[in-house]
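Apart from one protein chain that is not included, each protein chain of the complex appears where it belongs.
For subunit A:
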């Protein structure tokens, strides 16, 4: 049985841990609210982008020389995986889920005889993949835990991927990130970026205007060539925002659990402490009484 002094020290240390975890929970909750708001604010742009792209893709369909981003290289040999994680840990299984899904995908692709390249985003992913797959990493990006993610992070990343594609170094590009469902659940997801999956326009009211009626200035091909890299960036930006929201949600949940666990441990330790103290008092009393009796 631990001594009273030891127990007191342990209770004290767990109490300060609880303070830290509950503070982290509060911070994560506040950040989550902000991250969710910015994810929502970014949605209209992505939606409008998708609509324009759908109309354009319909207009240029069937023409030769479709841009690489839309059609791909026509091959399926070299896959670029972009796992997105946070820069910091202490957010439960959030990063581990992305790592696991990425490793599974790497193994599957490699067993199919494909070449895999990695472009980890976030310090956690970089550190993780440096351990086992250092030779696959082509580049990395750090800074996903910034207060507000500027669009430039996404546009730089998009440009990097585009450059790799144009240099013929990759054929397919897939994002691996946590889709934010709510503060409790984030779903690790693979999303293919290149060749791009474009939803065809149609079904909607406005799209029912015949595509042929649309005027384009400059011509369709130029517009498409400008719009596609932009769309790549927008998709990356959207998943970055989801990652930030997910990270804070996961951290909030993890820290809530940790705070509760700490409370429970403190309770049981306090009980042990009180019992031990009582035992000691009883023992001392017995000693005094038996001493007195002996006299």
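Keep this in mind: a contact is a pair of C-beta atoms (placed from the backbone, for glycine too) under 8 Å apart; a residue touches a chain by one contact, two chains touch by 3 or more; residues count from 1.
Heads up, the rule we're going with is that contacts and distances are computed from a predicted model.
Between the listed names "Paraquat-inducible protein A", "ABC transporter permease", "tRNA-specific 2-thiouridylase MnmA" or "ATP synthase epsilon chain", the UniProt record for the complex's undisplayed chain reads "ATP synthase epsilon chain". For the chain missing from the display, the contacting residue among A:48, A:71 or A:134 is A:48, taking the whole complex into account. The omitted chain makes contact with just one of the residues A:3, A:222 or A:257: A:222.
Considering the complete assembly, subunit A touches the hidden chain via residues 38, 41-42, 44-45, 48-49, 51-52, 55-56, 151, 154, 206, 209, 213-218, 222-223, 226-227, 230, 233-234, 237.
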